[in-house]
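Let me give you the structure first, and then I'll get to my questions.
Omission of a single protein chain aside, the complex is shown with its protein chains in their original locations.
And then chain A:
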Amino acid sequence: MALRKIINPVTRLSGFLEIEVYIEGHTIVEAKSSSLLFRGFEIMLQGRNPLDAIYFTQRICGICSTAHSVASSLALEEALKVTITEQGRALRDLVHGCEFLQNHLRHLYLYTMPDFIKLPEAQCLFQKGEQNHQDLRLPKKENDLLVDHYLESFSISRKAHEMLAIFGGKAPHDHGIFVGGLTVHPTIDKVIKFRSLLDQIKRFTIEKMIPDVYTLARYYDDYFHIGRGYGNLLSFGLFERSSKEIEARRKEEIQKSYRYVEAAFLPYKGKEKRINKNKITESLRYGWYQDGKPERPIEGTTIPDTEKEKAYSWSKAPRYEGYPCEVGPLARLIISGHYPYQISMMDRTIARALEVLQVIMVMEQLLEEIALQEAPQDIYTIPEKTKGIGLTDTTRGALGHWLIIDNQKLFHYQVITPSAWNLSPRDEKGQRGPLEEALVGTKIEKIDQPVEIGRIVRSFDPCISCATHVHTIKGIQKITILD
């Protein structure tokens, strides 16, 4: 008889998430992540002015809003047949980079660290409660140092949003990212402020953040062996190269080429493949949506059905060529050859810190390339009928926006977020989502203090902000996942 454990709320992530596991002996034998991603944005966007999508979709998420402004701008550029200039793209990538820094810093210190260090319990916020875990292994000296860095991370992560505001107007929910790139002209005063803030973050990353994750890795090295999952990796590519660079590398690449990571699908122990947009599908089987065949997002539907049997999540189940895929910093580092092909809770956490440096290096390059005082903008006309797809990697992984314009209004809009990939429910073949798979097989040391679960969940950096959680009483009784 398996023991059922539920964690709700899984705190220290953006939004609401319920994790339910079944434990036999000390091993998780089944896991279910109820992703609470439905606020009906896709329904709300129908009939709106297409350009509104940029500011509207940012409100999907308060911690990664810039990601949505980038993806929607890309989709609109394809739909409106706008060719972005290199300057426009470089500026937009710079602003997008700021969000990576903000997200990774806040996730690592504010969300992940409290699982591993002892914060001063005099503050209510840091109390663990009587049943909570004592598996805190750092000696006092190391622990004190990481507590200091935890507190310092508040001001450092703030600087990343200051950088974002210099070129974006404000953060969260920026205004500067738009079709054509950016609306703010990079004058010298802005550029030097931006560069100075970037240097401060770089110093913190090298001197504190990266050593800190290795401190965690040293004391919690068993976490290199848990939370692996399928090992299928996916990226939509990040930071396109300039045409000059592509010219120089003509032999290697013909079409799009990226500064950091190429758009690629890497099946476990298989061969890396180029991305084909038509191979992205979404299964509705275990989502609270009216059922149908797995569908491509450009024709996907969003019709809620809260009574559906066996459904347990607001997330649809995105698949590439039918595979559930892990997305995010670790996937990107492995695909780009910057990290060995090893996957675990701890590898994901290390990758997040290492990637900060990777992104800073790209941003420094972009700063060298941009021309002063030029942010290309234009008057964009909306065609009667058209469609567009915007695919990009963002902080938490692969993000896609699909839109159709009819009668100059948005007729159809679909978004697949990185967390939909990582936290997806099962599909019609019965394949679990990547997080669910990563939980299954995990040994739980103390059944009444299953600290392993939260640690694995947070290593995926879930972002479930746009949450409207449907859980009818009837629904709960009907869920039988061990059938």
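To be clear about the criterion, a contact is a pair of C-beta atoms (placed from the backbone, for glycine too) under 8 Å apart; a residue touches a chain by one contact, two chains touch by 3 or more; residues count from 1.
Note that contacts and distances are computed from a predicted model.
Going by its UniProt record, the hidden chain of the complex is named "[Ni/Fe] hydrogenase, small subunit" among "NADH dehydrogenase", "KipI antagonist", "[Ni/Fe] hydrogenase, small subunit" or "Binding-protein-dependent transport systems inner membrane component". Only one of A:2, A:29, A:44 or A:367 touches the absent chain when the whole complex is considered: A:44. Listed residues A:23, A:138 or A:184: the one in touch with the omitted chain is A:184. Remark: the omitted chain is touched by one listed residue; of A:6, A:206 or A:361 this is A:6. Residue-level contact of chain A with the missing chain is found at 6-16, 18, 38-40, 43-44, 48-49, 51-52, 55-56, 59-63, 65, 106, 110-111, 114, 119, 123-132, 151, 154-155, 157-158, 161-162, 164-176, 178, 183-185, 193, 304, 306, 375-380, 454, 465-473, 476.
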